[in-house]
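Removed from the display is one protein chain of the complex; every other protein chain stays in position.
Right, chain A next:
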Amino acid sequence: MNGASCAAKISTQPFSLNPTSPASHDRPLVSPKPASLFLGSTRKLRLSSSSKLNLHRRSGTVVAVSDVVKQKKSKSTHSLLITKEEGLELYEDMILGRAFEDMCAQMYYRGKMFGFVHLYNGQEAVSTGFIKLLKQQDSVVSTYRDHVHALSKGVPARAVMSELFGKTTGCCRGQGGSMHMFSREHNLLGGFAFIGEGIPVATGAAFTSKYKREVLKEADCDHVTLAFFGDGTCNNGQFFECLNMAALWKLPIVFVVENNLWAIGMSHLRATSDPQIYKKGPAFGMPGIHVDGMDVLKVREVAKEAIGRARRGEGPTLVECETYRFRGHSLADPDELRDPAEKAHYAARDPITALKKYLIENSLASEADLKAIDKKIDEVVEDAVEFADESPVPSQSQLLENVFADPKGFGIGPDGRYRCEDPKFTEGTAHV
């Protein structure tokens, strides 16, 4: 069956980046050994479902696959997946994400950052693997765990750090905060606190791309949108509504599920009737792919294909990335429910360590090259903190700004200009 051989493609030796055995790619934390791994479900539940799930994971990780993947299968398995430049770019992006998030934690505990802060440690492969393939005009829509998506999309570290400190030099002038990163320039459309809220917005951005091409006749408009969200969101109504509409109207969007198995303290297996999220894609008429989200090169291969599909006008794809967050849900989360053994299992699959190993083993880069990048990023992050520290807080007048795009709220007149700009427009009753 296609599934089995493609599963082999995804977990075959030459592409293996992980020090653990290849089978572990397919097998999630749930192992046949009883009562050991995670506390999320009751023991009874875990034991009865573990073997069944185990089997599913092993037998076929890909259910519905696009033609391009089937063709790729026959390519030589000995060529490298990336060039040196690409490898260093990926490495740098992941190190930036990691270093930035670690610095956020430090700054939070020192009181410079406040409110809700959700860190991305451990999931960098997904952000880097997908976003580094995009053009500037492509859009990214994220959730509250959006710092690294912003950085990968190109928002400067200084702007993100200032935003987190609540300073006026932040990307949203301090008005958005950790959970609401927006950048018009980089087409980062947020930053939404409600899970599932970003998915329809992303679908709308994809709709615009198609509308521009078909109705406004901008023939070269092939912008793609990526919607990032988690496993908990996949039980939400808006997710299904948008899978339906995106497939119905063949929108250029990729739905990227960052399945880190936990929604705050609720394990994915306790919350979901069928935990294999990628299967929900074909139910709506789009391919559903499961990929090892701790391996940036595998994510990148799948991303290339999904983004390519969207760009060619073939419609949406659902990609489930099995990943893990090393820290708690947010900095306020004591993270007591997750089993330390599970955390150790995934820490051993750290995507950065894996990429580093791949680059060195395949002679794409030397230790010195990578250390230079580490140092460079440390400086970037330190500089971002300094910049944010020295930036001013928003002035009082900023409180009432930007509620409306319209300066006074009187709307637009027949001549197309704002009514408040018309010197003859006075206070008082409307005269028509």
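In this text, contacts are C-beta pairs under 8 Å (C-beta built on N, C-alpha and C of every residue); 3 or more make two chains touch, one makes a residue touch a chain; residues count from 1.
What we mean here is this: contacts and distances are computed from a predicted model.
Novice: Absent chain per UniProt: "G-patch domain-containing protein", "Pyruvate dehydrogenase E1 component subunit beta", "Histidine-containing phosphotransfer protein" or "Calcium and integrin-binding family member 2"?
Specialist: "Pyruvate dehydrogenase E1 component subunit beta"
Novice: Tell me which residue among A:Ser127, A:Thr143 or A:Gln238 touches the hidden chain in the full complex.
Specialist: The single option touching the absent chain is A:Gln238.
Novice: Among A:Ser183, A:Thr233 or A:Ser391, exactly one should touch the missing chain; which is it?
Specialist: Once the missing chain is taken into account, the touching residue is A:Ser183.
Novice: With the missing chain put back, one of A:Gly191, A:Pro252 or A:Pro275 would touch it. Which one?
Specialist: Considering all chains, including the one not shown, the answer is A:Gly191.
Novice: In the complete complex, the non-displayed chain touches which residues of chain A?
Specialist: Against the left-out chain, chain A lists 141, 172-176, 180, 182-184, 189-194, 197, 199-208, 211-212, 214-216, 237-238, 241-242, 244-245, 248, 401-406, 408-416, 419, 422, 424-425, 427-432.
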